[in-house]
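Complex shown without one protein chain; remaining protein chains in place.
Entry: chain A
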Amino acid sequence: MAVDTSRPLDPAAGAKGARGRGGQLHKDGTPPRGRIRNALARHWYAWAMVAPVVIVIGLIIGYPLGRGLYLSLTDANEANVERTIGINHIPATYKNVGLDNFKAILQDQVFWDRLGWTVTWTVCCVALTFSIGLGLAVLLNRRFAGRTLYRSLLILPWAVPAFVSVFAWRLLYNEKNGILNKVLDGGGIDAVPWLNDPTMAKASVIAVNIWLGVPFMLVALLGGLQSIPGELYEAAEMDGAGPWQRFRHITLPGLRSVSSTVILLSTIWTFNMFPVIFLLTRGGPGDATEILVTYAYRLSFVNSPRDFAGASAWGVLILLILMLFAVVYRRSLRKQGEVW
């Protein structure tokens, strides 16, 4: 199964082949500089087709990203950036402060506390979402009556806009008037402070995020399961493999390419899952459920004057953490022979 990904890419792959393999000569013997021209000449049509996308992405992602990077190196805030209000024009008076913002954040205990909880939150959410999604996918992959109905019902959380679900959950969780506590009360159990106790609040936000995330896992893994040939299971059964052995040695390896992708995506989404935390608890009680992004939001939108520089620096740090994660994750998969 292992594929040697370090083999040189086929030069005919064109532009992709230009990636970092400097010294190599092209098939026809031209030096590396000519390769780009060559690729352009051969694939100009493809380039023309992707150009609009590249330009639009450059504008809507590249510009804000560059601006954020720039602001994170300044002391810009709401009171000193350039703005035009009616006939007043107020010029920019912020200045470059180098890496001071980053230094301040990294020396601040608040950052490390938030990072700790963000990692815990991400790991818990992804691990549980994946396990539950996998379990449900395996169940729904069998043939039984009403399978389509179950499948569509389980997709439902995904079809509802996230903020609607989160508000619904907030009503359920209300300690005094929420349905959850009313039901527990009927069973003789005291009111649970779902969102008012730091530990309970952490468990509660994780539960909501899992509820929101399972459908995605379910759909992706169900697709993966259906691509595993049934013959493999038949053959294994003939050889006397039990259900657990079949699951371990056929299902899991067969799902690997799907699961590695969904775990990566889900990790990035959960790490930055702003709406669930913000709408459910606003980071509270206190700052118990505050993750990195909600804190950055607080800096840039709640405190006044809004601290653009500080929030950008937090944003850049979040980006760096996620990039680091993606690189490490990719490396570790490549060692296992996965290519993506």
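Going forward, contacts are C-beta pairs under 8 Å (C-beta built on N, C-alpha and C of every residue); 3 or more make two chains touch, one makes a residue touch a chain; residues count from 1.
In this section, contacts and distances are computed from a predicted model.
Its UniProt record calls the unshown chain "Sugar ABC transporter substrate-binding protein", which is the correct pick from "histidine kinase", "Acetoin utilization protein AcuC", "Sugar ABC transporter substrate-binding protein" or "TldD/PmbA family protein". Among A:Asn141, A:Asn174, A:Ser257 or A:Asn272, the one in contact with the hidden chain is A:Asn174. Only one of A:Ala41, A:Ile85, A:Leu149 or A:Met238 touches the chain withheld from this view, namely A:Ile85. From the options A:Ala39, A:Val166, A:Leu195 or A:Ala311, the residue with contact to the unseen chain in the full assembly is A:Leu195.
Checked against the full complex, the candidates A:Asn96, A:Thr120, A:Gln245 or A:Asn303 give a single residue touching the omitted chain, namely A:Asn303. In the full complex, chain A contacts the hidden chain through residues 78-79, 83-88, 90, 170, 174-177, 193, 195-198, 201, 281-282, 284-288, 298, 301-306.
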